[in-house]
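As structure tokens, the structure follows; a few thoughts come after it.
For this view, one protein chain was removed and the others were kept in their places.
Chain naming follows the written order as A, B and C, and within any one chain the residues start at number 1.
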Amino acid sequence: MIEKLGSLIERFKKETLINKLKMLWLLFFIPGLTGIIIRAVSGERLAGYGSYVPWGLWIAVYFHAVGISGGAFAVGVIGYLRGVRGLKENLRTTLIVSAVSLMTGLLAIWLDLGRPFRAYKILVSPNFGSMLDFNAWMYGIFLALVGLVFYLSLNKSGEEKTNDRSGWLVPILSLGVFLSIAYPSQSGAFFGVVDAKPFWSSAILPVLFLTSAVTSGASAMLLVHYYLLGDSANSAGPDEEPFPYLRKIILAGIVVYFLGEFSEYSLALWSPISHIKETILLIMFGRFWWVFWIIHIGGALAGFYLLFRSRSLNRLAAGALIIVTSFISTRLNILIPGQSIPEIRGLNEAFTHPRLSFSYTPTAVEYLVALFVISFGLALFHFSRRLLATFIEKNNGRRQ
Amino acid sequence: MTKKKTKTTPTQRDGDTSAKDAGKNISVLDRKDFISKLFKTGAGTLATTIVGNGMLKSVSSLYAQSKDNRAVKRKFRYGMVIDTRRCVGCRSCVLACKAENKTPSGVSYTVVFEEILENRPNDKPVFMTKPCFHCEHPPCTDVCPVSATFKRERDGIVVVDYERCIGCRYCMTACPYSARWFDFGENYPAIEQNTPWAQVPSPEYKQFRKRKNKQSPVGNVRKCTFCLHLQDEEGKYNKEEGRWPACAKTCTGKAIHFGDLNDPNSEVTVLLRERQYMRLKEELGTSPNCYYLI
Amino acid sequence: MSLLQEYFNDRNKVVKNLKLIFWTACALSLLIGFYGWFVRIVDGHIKANYGSIVTWGLWVAGYIYFIGLSAGSFLVSSLVYVFNYKKFERIGKLAVFTALVTLLMALLSIWADLGHMGRAWHVIVFPNFKSPMAWMIYLYSLYMLLIAVEIYFLLRYDFATGANNSTFKGKIYKLLSLGSKDSTEESKQRDKKVVKRLATAGIPIAILFHGGVGALFGVVSARPHWHSGLFPILFLLSALVSGGALLTLISSIFQQGWSKNKGVIIELGKMVLALLLLDVLFQVSEFLVAYRGGIPGHTAGFDLVLSGPYAWVFWGWQGLIGTVIPILLLIFPTRKSPLWVALAGLLIAAGIFGLRLNIVIPGLAVEEIHGLTSAIYSHRVDPHYFPSISEWALTMGIVGFGMLLFGLGEYFLPKHEEKT
Partner (left out) sequence: MTKKKTKTTPTQRDGDMSAKDAGKNISPEEAYSFSPVDRKRAISLIGAAIGLGAISTIISRIVPPPAVPEGDGTIRNLPQLKSGGTEGNSDNLIRMQNELRRAMAKPMESRRWLMVIDTRKCVGCHACTVACMAENRLPPGVVYRPVITDQQGRYPRQITRFFPRPCMQCDNPSCVPVCPVRATWKRPDGVVIVDYDKCIGCRYCLTACPYGARTSDFGSYYTEHTPEIQPYEQQPTNEYNKSWSREDHGSPVGNARKCHFCLHRLEQGLLPQCVSTCIGRANYFGDANDATSLAAEMARSGNQVRLLEEKGTKPSVIYLV
């Protein structure tokens, strides 16, 4: 048995990177598929959230994916505009990463809706006074803008014209950078404007959300470029652009994020009377203490160490992987604890039902569906790149 | 030193109390005494005091002593219960407090404010007299950079050490009830014109300070003390003997009730048991010791 | 117009005139300041206009403003000494000196504000570490020490070499060199290393203590206008903006003036513009979150800022003079002229003072319990606060004192030497 396993591992090791990733992907996809089927059949009955904690894991996934989208776009396009090697040739890859993770996020929140098939109403009968609607429109505009940029850059495809930046490409990209910085900040404002939850009602949330978005977006970009290298990753060094550029951004992002978080937490704990002290104690020493100490702090420390030392490209990629996964805790630790403190004393006991509880644990179905969402994103990325490659080849053939 | 002079005027009373205090180790007095000694030994000037060797010694013992003071076990939880239905807004509590503590212009430990109720403009407004609430979790004491203000362990009264306070006014910003007042050194004309009234010292903290320009409490933050100078050596008040907070004693409508909230038979506890009450800004978690009956 | 052009072309003349303006302003401020200090010392707080509702006034605003200038210019100097940013090397020493002078100004300002000035030493002897103020005091004591040592090591070589002159200046150099006579090249290198270490240690201290000043306000949950986790970061950012802006102004007046420091000033202008825009973004975020939320206690302070009796401080002073005009100056081609950039720096540095006022006073001016200010009739229980003449005068005096220190430093301290 053990020998068999050993030989399996040996065989796995011999495979190419792409094949290895494909096998890993199946590990996400197969359980995810069962999850999505259960979600489709049973509705939201098997989800763990309720009416007092109405938002759960899926929303965290959504905000994380949207953050990655905005961050990746901002980092990638600024790199492109500044002419960072590696990013300037791969503008379209940046666009794909951004668009794909945005769509992944939208899938997550779509599955979270109570009535998913009415989602179109957000666009049909809008209320721009609502942050959610404002954000939805921004996503729409952003996706359209990505498409437009894509089209403009395709027109200039071909080896000679890679660096042709005339016309409206650069101005539109600048607008895109503005939007891609604005909407992760708005995700923070999304929570910041909710007074009902004292923990959320703070002006620092937009800043924290933006920093988290840029950090995880840059990590995602680093991973994507690692993936682009394919099997030649072992021969390339960590000093080759764009890795140092992305590495610096990630490191700075981690530092700024924790500075902001330190400022928020220390103020609340220092303050003799504070509305949010209870929430922060819940985060640090509550039932999910490990999310804060192990995933959030531990993950960031490990990632920071790997990226800071940057001995080899593999380590760099490992650091980025740790950051991009562990930074979902920045969303979870704002989302769930903010809802877990009742504003009215005694509401928890007034009427007892599992849905009317202030403690939230994600159920198996929620985890499975989250896995599906992630695998969906990965697959979408892979296929859109394939599609793009064939499309460009065809297009070039016709033009030349 | 100046303190010595102020001590001599109300000879008998003052001598008694300070002797008692020194023996029994209570109240802020001891620290004040220490500092006044310290000033004396410090050859009068500030610079030498700081450098002086004796200074450091006395400071350390002073600090230890202040810690001892805090370690005294909690005996009382003094609090007020104010009946808004009985309050007619006559403001005699404000005046009584002024007369008792000799507070200058611009300092008023208790104020009465009125709120005209929505929907009934012709009715009696709700009057609320507002002393310091002596919160269970006072936000003002934590922010003091020099620990000059603290909650006394034995009876829960929040006090200010006039000798230690540097007058930075941080505690005033931290108090959500505006219960602290800064003494700007302004005086009523009676003091300015040096009438006999000016000779009467303020009995606050049993320190019997006479009002002098630029000496404490001028330049200090001042606040309601529940008239703790009227306590006996065990920290008890006595209503019959008139040793009772001035505002509660004077209230014409009998709206202010004062007593020990730890005693299950005291006036205040009985009222709280039988009537409906509320406290101001409870959402801040300060847990005030003043209750309003409604 | 052409006359003006001609005038500006004669650079030496402009620098000379700038210095004349500078010394006149300094003397005037000092003169007014004497009156302010006289009143403060003789009458105590009676002549000050703050009260028991608005407990902190102009002096506290001045204090956080000056301390911000200090932290900001120190962080700029650390660009040179820690991160080896060559472009600013010319003004490295000047920036450290600015940090020291503005720190002294800040301490003077808060010292005047204490109810008992003679008891300022209590905070060192009886600290309460639960209070952010005690932490802040300890941190800036450490910071002051650090800057003083750093400035000594920065200038020690020059002192040691200059001490041989028998002129008056030489004697002063001898005094300031603290007996060090080592003027070898190795000692210069050693000093450089020491400075780098000190500057590196100074960065976290500067960030912490200025963030700590923000925390001093942020922890006060009794004042919803202040109680925000964003405050420490907002303070830091404003500090960097004001420090950088002041440095553009100072480097156009001192040392070789704006003709030689042209590159530095323009570069600083770019940095200040970026930071200012970020600062504006943060403030907008504060306003938006407050107003979208709409908790009455939370918006009351912002209402005062935007439409209170002193709304002109926000719209006119902080908004127009401190933000819009300098941004325009720094965006349009005027960004290439050091004189205009220095003007923008002056405007920003002045505008940030409005920002500090708008932090301190509206946060306090909202009555905490409805009806309190009508419960008692006293001018000390009044939400309307406008600094009194003596308050203004004292602050002017502090500014004059700072200018005097700059002037003396310019005259006595060694200048940045061009490398040959």
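What we mean here is this: contacts are C-beta pairs under 8 Å (C-beta built on N, C-alpha and C of every residue); 3 or more make two chains touch, one makes a residue touch a chain.
What you are looking at is a predicted structure, and each value in this text was computed from that prediction instead of being measured.
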{"item": "Chain not shown, its touching partners among those shown", "value": "A, B, C"}
{"item": "Absent-chain contact - pick from A:152, A:170 or A:284", "value": "A:170"}
{"item": "Touching the absent chain when the full complex is considered, from A:39, A:197, A:296 or A:331", "value": "A:197"}
{"item": "Sole residue of A:119, A:294, A:364 or A:387 that reaches the chain not shown, by the stated touch rule", "value": "A:119"}
{"item": "Interface with the undisplayed chain - residues on chain B", "value": "84-85, 117, 119-120, 123, 126, 264, 269, 272-273, 276, 278, 281, 283, 294"}
{"item": "Footprint left on chain A by the chain that the document does not show", "value": "43-45, 47, 50-52, 54-55, 81-83, 85, 88-90, 93, 109, 112-116, 118-119, 121-122, 124-134, 136-137, 157-160, 162-163, 165, 168, 170-172, 174-175, 178-179, 193-197, 228-230, 232, 235-237, 240, 339, 342-347, 349-351, 353-356, 389, 392-393"}
{"item": "For chain C, residues in touch with the removed chain", "value": "294-297"}
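We adopt the following convention: only the chains that are shown with their structure count from here on.
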{"item": "Closest chain to the centre of mass proxy, which here is the mean CA position", "value": "C"}
{"item": "Computed distance of Cα centres, chain B from chain A, in Å", "value": "56"}
{"item": "Inter-centroid spacing, chain C versus chain B (mean Cα positions, whole Å)", "value": "38"}
{"item": "Chain A, residues touching no fewer than two other chains", "value": "271-275"}
{"item": "Residues of chain C touching at least two other chains", "value": "130, 132, 219-222"}
{"item": "In the complex with chain B, residue positions of chain C that touch it", "value": "43-46, 48, 51-53, 55-56, 110, 113-116, 118-123, 125-128, 130-134, 137, 216, 219-223, 363-364, 367-372, 374-376, 378-381"}
{"item": "Chain A residues touching chain B - in the complex, by the definition given at the top", "value": "271-275"}
{"item": "Residues on chain C engaged by chain A in the complex (per definition of touch)", "value": "130, 132, 211, 214-215, 218-222, 227-233, 282, 285-286, 288-290, 292-295, 298"}
